[in-house]
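Below you'll find the structure, written out as structure tokens, and then a few comments.
A single protein chain has been omitted; all remaining protein chains appear in their positions.
Going by the order they are written in, the chains are A and B; count residues from 1 in each one.
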Amino acid sequence: MLLRDLQLKFGGECVGEVSRSLTGVGSIERAVESEITFLANPKYRGALAGTLAGAVIVGVHERDATDKPRLVASNPYAYFAKVAQLFSPPAKYQPGIHPLAMVSPTARVAASASIAEFVSIGAGAIIGDNVRVGAGSIIGDNVSIGSGTQLIARVTVYADCRIGSRNLIHAGVVIGADGFGFAPDFTNGDGQWQKIPQTGAVVIGDDVEIGANTTIDRGAMDDTVIGNDVKLDNQIQVGHNCAIGDHTVISGCVGIAGSTKIGKRVMIGGKAGIIGHLTIGDDVIISAMTLVTKSILKPGTYTSGTPLMPHREWLKNAAHLRKLDLMATKIRLGTNKTD
Amino acid sequence: MLLRDLQLKFGGECVGEVSRSLTGVGSIERAVESEITFLANPKYRGALAGTLAGAVIVGVHERDATDKPRLVASNPYAYFAKVAQLFSPPAKYQPGIHPLAMVSPTARVAASASIAEFVSIGAGAIIGDNVRVGAGSIIGDNVSIGSGTQLIARVTVYADCRIGSRNLIHAGVVIGADGFGFAPDFTNGDGQWQKIPQTGAVVIGDDVEIGANTTIDRGAMDDTVIGNDVKLDNQIQVGHNCAIGDHTVISGCVGIAGSTKIGKRVMIGGKAGIIGHLTIGDDVIISAMTLVTKSILKPGTYTSGTPLMPHREWLKNAAHLRKLDLMATKIRLGTNKTD
Partner (left out) sequence: MLLRDLQLKFGGECVGEVSRSLTGVGSIERAVESEITFLANPKYRGALAGTLAGAVIVGVHERDATDKPRLVASNPYAYFAKVAQLFSPPAKYQPGIHPLAMVSPTARVAASASIAEFVSIGAGAIIGDNVRVGAGSIIGDNVSIGSGTQLIARVTVYADCRIGSRNLIHAGVVIGADGFGFAPDFTNGDGQWQKIPQTGAVVIGDDVEIGANTTIDRGAMDDTVIGNDVKLDNQIQVGHNCAIGDHTVISGCVGIAGSTKIGKRVMIGGKAGIIGHLTIGDDVIISAMTLVTKSILKPGTYTSGTPLMPHREWLKNAAHLRKLDLMATKIRLGTNKTD
């Protein structure tokens, strides 16, 4: 692959030795001469001088920040992503159904789909073109999976869920388990919880990625809905009847309780939590480990929590959190007499 | 199913067209004419006027809030749950052992049990009547599973654990992995952690539901114990030697460290954490994302954490958390001279 080939494919301006030959991509610190790297954050401009990369993708303002052969792009990070995708195409799988897969006779599996060993596919399921169902995955009755979607391994999809095209679903993901719904049925201290049957499904759009061991519950009566181009990291929990809008990105270990609706292009930091029945508007950003306890309708960044301290300092300061109300009263009265 | 049939089965008062024919349940906003809905929260009384449902389950105080055919119940939500269960009975599975399951010759599997493909059942295991072991589940040696329990798919139960009757255990659950116990064995900066063998088991009662990808560790020497009618949501972690009392309900992503004892009818909000070796009494309620660092013996609701703010406000306010002790001193002295 020559530098010029990349330009022909992805556009931008090509500066310097256009016939520079490239075999892959690398980070600015570790790329070797046959690799192309990128500069997206001006903070790393200093590192550019020392890179061994044979070529660089730079932004318009960094056009002349190096003498190396380079591609100048308006969005160098996205440009780099496309180049990296070119050098690392998704794995190709042999079409066909492995003899150690169990496919229901009433399932419809495209001839181009690849069904690995130890996979179970239920009655009435529809598996689209070029789908990969990796080893150990369990696909329930009447599930549909759109073309080009990959389930890497050990993915479970419960009955009736519908998954769009070009998804990438990692190992250990569970889609469509029962939402958490029980009615208390106690009288005079006797009785038990009554389960609300969870009869909705999960509906997932196109171009979604779902990280390892993430769980998305089926709706109670209506469906849980994941939009297009949503990116979910590992170990996220999405409760029943949630809706997540297009292009929203959620980091690892986030928990979203039932019936919360999340808009488009929302970004949620790792380990954040959102309680149930809220509305989070488009373009909201939620900081890591923040607990969202009310709806957020206005774009912007939202945070809860306290800053990190050495434990000894934390002990001294945190003790006063139990007395903030008293402290406020003292200030209001201009006195310490309430002590 | 006629309205009158429901009354005969579940009690309550039947008002209006008792022969109204019903085919299912629906939410108050989306139910259609052949469905029955419910009103449990007076807040939704307004929505009742617009529902298309053919019948409604209402509480005693809402007896006359609608002209629709209706069932009047003292606990309309629990009543609805039972009606919904009637319309959505649990899936029935073909009894027998799938030819692609591996069952130890010394395991005892009831004739009415259903063992799916790619299931492994260890030596000496006992699988009760009408149990379903879903595809990809791994059952260790000497495990026992009580009658009517369902393991949906890809559940792992380590050796020696005992699971009661009528449980519902979702995909990806791991029961009986080693608790986290190591003794430091370092001298002069050399050495390593010594593993404490985890020789207890997990013992689970009846009517328990366990959500997807939840993990319950085996005890170090004694057992980890889950009571009857306990409901665990997805991605919960229960440490070794914990005990959880009957009817306790725990929301998603909660972590409970080792040896903590939790009472009956406790309710724990999502993403809460409880450190080890504590006692949480009966009827305690813990808010979402709260960290419990000491035992709670008195019923009531307990909370930690800070309110959500726009990030700019949070920055201004949170800075003072590092100086609360100084602030308190200033107030005590009635001066700002310590500044």
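Definition applied: a residue touches a chain if its C-beta (ideal position, glycine included) is under 8 Å from a C-beta of that chain, and two chains touch if they have at least 3 such contacts.
Note that the structure is a prediction, hence the values are computed from the model and not measured.
Checked against the hidden chain, the listed residues B:7, B:85, B:279 or B:304 yield one contact partner: B:304.
Among B:217, B:233 or B:246, only B:217 touches the chain left out of the display.
Within the complete assembly, B:136 is the residue of B:59, B:136 or B:263 that touches the hidden chain. Residue-wise, the contact with the chain that is not shown comes from B:120, picked out of B:120, B:142 or B:279.
Among A:152, A:177 or A:262, only A:152 touches the chain that is left out of the view. One chain of the complex is left out; on chain A, the residues touching it are 25-27, 30, 40, 75, 77-78, 80-82, 84-85, 87-88, 98, 100, 116-118, 134-136, 152-154, 168, 170-172, 207, 209, 211-213, 229, 231, 233-235, 247, 249, 251-253, 269-271, 288-289, 305-312, 314-315, 318-319, 321-325, 327-328, 331-334. Chain B residues in contact with the hidden partner, per the touch definition given at the top, are 100, 102, 118, 120, 136, 138, 154, 156, 158, 172, 174, 177-178, 180, 182-186, 192-197, 199, 213, 215, 217, 220-222, 235, 237, 239, 253, 255, 257, 271, 273, 275, 285, 287, 290-294, 296, 300-307, 309, 313, 316-321, 323, 327, 330-331, 335-336, 339.
Going forward, only the chains that are shown with their structure count from here on.
Inter-chain centre distance (chain A to chain B, centres taken as mean C-alpha positions): 25 Å.
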